[in-house]
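Note that one protein chain of the assembly has been removed; the remaining protein chains are unaltered in position.
Residue numbering begins at 1 within each chain, and the chains themselves are lettered A and B in the order written.
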Amino acid sequence: MSDETPDNGVTTELGERRVRFSVDESIYDLDVVMGAAYLFIDRCYVYLDREADRRVQVVLRTRAAASEDELHALAGHFANELLNQALRKQIGESNARLREFIMARALFSAEGPSTIDRLLAELDAEEMASDDLDIPVPWEKTPGG
Amino acid sequence: MAEPLALRFHKSLYLGDAVRRAAERFAALGAITLGESDADWLVSAVPLRESVRARLGDELSNHALFETILARKGIST
Partner (left out) sequence: MMNTELTVDPRAFDRKTVGYFRYGVVNGQVLMTNDVGEHLFLDPADFHRFLAGQIDRGEPLYDQLRRRYFFKHELDLDGLADKLRRKKAFLLNGPHLHAIVTTLRCNHSCRYCHASRADMDRVDTDMSLETARKVVDFAFTSPTPVLGFEFQGGEPTANFEVIRFVCDYALEKNRYENKELLLSLVSNLTLMTDEKMNYLLDKGVMVCTSLDGPADLHDKNRGWMEKHSSHAAVTAWMDKFNAEWVRRGFDPDLFHVDALMTTTRHSLSRGPEIVDEYVNRGIRSIHLRPLNPFGFAVNTWKQIGYSMDEFLAFYKSTLDYIIELNRQGTFVQERLASIFLTKMLTPDDPNYSDCRSPCGSGSAQLAYNFDGSVYTDDEGRMAAHMGNDFFKLGHVDTSSMDEVLKHPTVKALAVASIQDALPACHSCVHKATCGVQPLHNYMFDGDIFGQRPLSRKCQEFYGVQQYLYQLLSTDTDGSLQRIFRRWTIQRSRPGTTPYVPASEVTS
């Protein structure tokens, strides 16, 4: 049995107790794929392979027996988790310097008052050029769902 | 003697030290030897009992993923 869903960066193939994904690494980087896969190890055995350049194959083998519907749902959850992990990564990266500053200030610093405007201006000056992510919306739900 | 279980972990995805630590972790379940090809870290495991064959490969894979994620964060167990 198989289910091809080519428009969201993830293609899926089902087998007995087994779901296979092919993830486009130019859309979801490896940290995102691994972060998502790790959240499934309580229900699945996870195996990653290099399908092609910039494509990661993810195999989830369920710990317990699973119906075809359940495997489909697992595939949907995984695709959804990729989006959430990608968002979390963005939130983390865009605030990393700010968090470091606040942590240092809280625990180690005795400097005078700071303003967010001054700090953001400093950070803006260093801001890396940030390409817009090309992440499509998954097939099952629309934002807000 | 049981047939060896052959696992491979692509070098662009898994770290060698992580695979080694995973293999050490499950050494009690079988005789495990490590090797490598150009592309992969190779694990050959002869399970102590046939009943642990699938589990050995599955758990070792999960652990190699876990160790790789930790190592990518700069943490070594």
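By our rule, a contact is a pair of C-beta atoms (placed from the backbone, for glycine too) under 8 Å apart; a residue touches a chain by one contact, two chains touch by 3 or more.
Predicted model, so just to flag it, every value in this text is computed and none were measured.
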Spell out the interface residues on chain B facing the chain that's missing from view.
-> 25, 62-63, 66, 69-70, 73-75, 77
Spell out the interface residues on chain A facing the chain that's missing from view.
-> 34-35, 38-42, 77, 80-81, 83-88, 90-92, 94-95, 98-99, 101-103, 105-107, 109, 113-116, 119-120, 130, 132-135, 137-138, 140-145
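One rule holds in what follows: only the chains that are shown with their structure count from here on.
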Residue ranges of chain A in contact with chain B within the complex | 30-31, 34-35, 37-38, 41, 45-50, 56, 61
What does chain B use to touch chain A in their complex?
-> 9-10, 12-14, 39, 58-59, 61-62, 65-66, 68-69, 72
